[in-house]
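All protein chains of the complex are present and in place, except for one that has been dropped.
Chain IDs A and B follow the sequence of writing; residue 1 opens each chain.
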Amino acid sequence: MNGLPDLPTKFDVIIVGAGPSGSSAAYLLAKKGFKVLLIERGRGLGDKNLYGGRVYAPPIREVWPQLDKEAPIQRWVTKERISMVQGDKAITFEYKAEKKISFVSYLTQLTQWMSKKAEDAGALFVTEVTIDEIVMKDGKAVGVRSGPDFIEADVVVDAEGVNRLLLERLGIVERLKPDNIALGVKEILKVGANNIESSFNLNPDEGVAWVIMGDITKGLPGGGFIYTNKDSISMGLVLHLKHSIDFIQNGKFDEHVSKLIEEFRFHPYFKPYWKDAIISEYGAHLTIEGATHFMPQKFAYPGLLIVGDAAGLLLSTGYTFRGVDYAVYSGKLAAEAVEFARNNGGFTYENLQIYDKNVRSSFMYNELFKHRGAEQLMNDPILMSKYPSILIKVMEKMFEGEYKQETVYDALMQALKEEKVGPFDLISQAFGLVKSI
Amino acid sequence: MRIIVGMKWVPGTTSVRIDPKTGTLIREGVPSIVNPHDMPAIELALQLKDAYGGEVIALTMSPPPAIRGLEYLIGMGVDRAILVSDRVYAGADTLATSYVLAKAIEKIDKEIGKVDLVVFGQETIDSSTAHIGAQTASWLDWPYIYYAHSAKLIDNNKILVERVLENAIEDWEVDLPAVIATHMKALKPRPVRLLNKIRYKVEKPLTTWTNNELKLDPRCTGLKGSPTIVAKTVDVPEVPRKKVIYTPKDGEDAAKWLIKTLMEDEKASKALIKALKEGGGK
Partner (left out) sequence: MSTSTQSSEKKKEEKPMKLEDILQSDIWNVDEDPHIIVDYNKCGNCKTKPCVYLCPAGCYVLSDNGIVFSYEGCVECGTCRVICPLEAITWNYPKSGKGIFYRFT
């Protein structure tokens, strides 16, 4: 083909995408002695990866026990904050965490670390190559194609992430629809380590994870986030695409989306945290809203396992995002399934189906269904704009009375009236919210 | 045919960014790329190999990070690569660089096999001297043609090189071995291929030569061998341009639209009014 007769053109497993999910599968499979080809379209420096900023460590430690010591961790999250914003006003809750459960990191660095681990373990890691197609034969995945080149494998692991062009081309999933997709827009603001520690009141390796709800998104369902790196702040917005389109259609949104993040950057309540900062990077990426609707029908097909975002394994509750740890964990389940198949007579569909079963009985699947309602509620435009504004009004009436101070009860009742929400709606919706998140 | 193609690993210019607040340059984490003007040279070398067989060897004198660039070239189809890297080569100007490259080419010629052709890009985006091709040819005492757009082999020992100039197309017949430099717009490079990348990872067709191998007099290399003195450099940051396509109905419409668009821009409108007042067009 290329005049290169001794090149390997057949592998045990080909993994498409060296994000967290692909890297974890490649690492474990290489360690188990499989002949693994890991293919990434970027330069292999994590350069195509973008997320919010905080990663839950425990599932990742199952794959890389050395995570805490070796990974490019910026800060451990010791403070959780949630803010409700209305205009220039804000209510903020802060929770001081004790355990080292989650950390802030740059996803580029973290994925680079993970894919390097896979390569060091013996996976053949090829970068700068975009796969065009997962090749099927008689209903079974038999390899991948990029341009004129076909490489064969017993098992293909699809770790291509949320856009999942390859699965679409195979007809395994439908064309991506805005209904279950959100757009994340993010900026890295360089501020200096000292500034972060003093303005957030932190020790040197401690960090903050901060979720912002309310009209920070101009009424568009979604929210904002702030995470502290060593000497920079990750901040950004997540916008539900379906509602954004509806808003544009109804004339309720006629600005460019980048204006929203600029307004967030200049919001008087948040701005002091990044005073004099320089924008080091601006970027955007899609993410999943409503994972249970986004999932493919099955996680395992003949010769094909689907992991990470491509499999819809991302938990977004409105106050936390768990994508990276789910991706890594699903990579682990995929690797275990391939090993199981090898030890039980071969890579038959029957054997590989253990992956499907194991995903469905994992903590991830359980959590995703448990929180299913939260996504609906979080994406309810009324809920997301009314409640913060009711709360803010209550606070206003409680704290900003020049002579007269309202009781909490009166303040609440007045606020409900002003926002045209009945007390029973409030109770039932609040109950729904608490139950599902 | 044995063809050597030169490559320089340069900071991507689109990456020289200004801090919009302070107007100063930000260079943090700026990734390097294969000098874009080398791409037509690589493509030409690969096309010649496709047509006449043989091998293409990529050559660079650079610190080790340039290996990523050599990997890219092998991904495109280059057969193997040689990195010439040594502390005594550091700080070289074009004279000292071309000297080392010429010596490396002689070594390839002697030890790997007869070299027929050396192809360079027109110039580099980080220094734009366009010296290297000519100087290397002088050291080797081989004929040199620049602004090459295409080339083909004739009589097995000559190449026919087409140069496209502003108002002429010239065909030159040159005896091999020869050095040519391609025009920066000559050819569109082919993409990286999966099989080539696998080959890179499996075979690692990459050799590093230090001065232990080349055995050059250090007085002729690096900073010591460089007569050029850079008196001063001024960074001129790139201004990002916005593309606007307008399909006019006719000439008048086009003129109207252009003036309207220019008038909408603060700086452009001022300049335009000034020019109109002064009755420009001298």
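Everything that follows uses one rule, which is that contacts are C-beta pairs under 8 Å (C-beta built on N, C-alpha and C of every residue); 3 or more make two chains touch, one makes a residue touch a chain.
Here the structure is a predicted model, which means the values were calculated and not measured.
Trainee: If you put the missing chain back into the full complex, which of the shown chains would it touch?
Mentor: Touch partners of the hidden chain, whole complex considered, are A, B.
Trainee: Using the touch definition up top, pick the residue from A:Lys177, A:Lys357 or A:Lys417 that touches the left-out chain.
Mentor: A:Lys177
Trainee: Touching the absent chain in the whole complex: find that residue among A:Asp68, A:Glu281, A:Glu336 or A:Glu367.
Mentor: Candidates A:Asp68, A:Glu281, A:Glu336 or A:Glu367; residue touching the omitted chain: A:Glu281.
Trainee: In the whole complex, not just what's shown, which of A:Thr108, A:Asn195, A:Ser316 or A:Ser330 touches the removed chain?
Mentor: A:Thr108
Trainee: Looking at the whole complex, which of A:Ser232, A:Ser316, A:Ser330 or A:Asn351 touches the chain that is not displayed?
Mentor: A:Ser232
Trainee: Looking at A:Asp120, A:Glu262 or A:Glu418, which residue reaches the missing chain?
Mentor: Of all options in A:Asp120, A:Glu262 or A:Glu418, contact with the hidden chain holds for A:Glu262.
Trainee: Given the full complex, what residues of chain A touch the hidden partner chain?
Mentor: That gives, for chain A, the contact residues 41-43, 45-51, 106-109, 127-130, 147, 162-163, 165, 175-178, 181, 183, 185-188, 229, 232, 234, 241, 244-245, 248-249, 253-259, 262-263, 265-266, 276, 279-286.
Trainee: Touching the missing chain, which residues of chain B?
Mentor: 12, 14-15, 17-18, 20-26, 28-31, 33, 72, 75, 188-189, 191-192, 240, 242-247, 257
Here, only the chains that are shown with their structure count from here on.
Trainee: Spell out the part of chain B that touches chain A in their complex, as residue ranges.
Mentor: Per the stated touch rule, the residues are 19-22, 26, 28, 31, 68, 72, 75, 191-199, 201-203.
Trainee: Mind listing the chain A positions that touch chain B in their complex?
Mentor: These residues of chain A touch chain B: 1-2, 4, 7-9, 37, 39, 43, 45, 47, 124-129, 131, 146-149, 151, 278-280.
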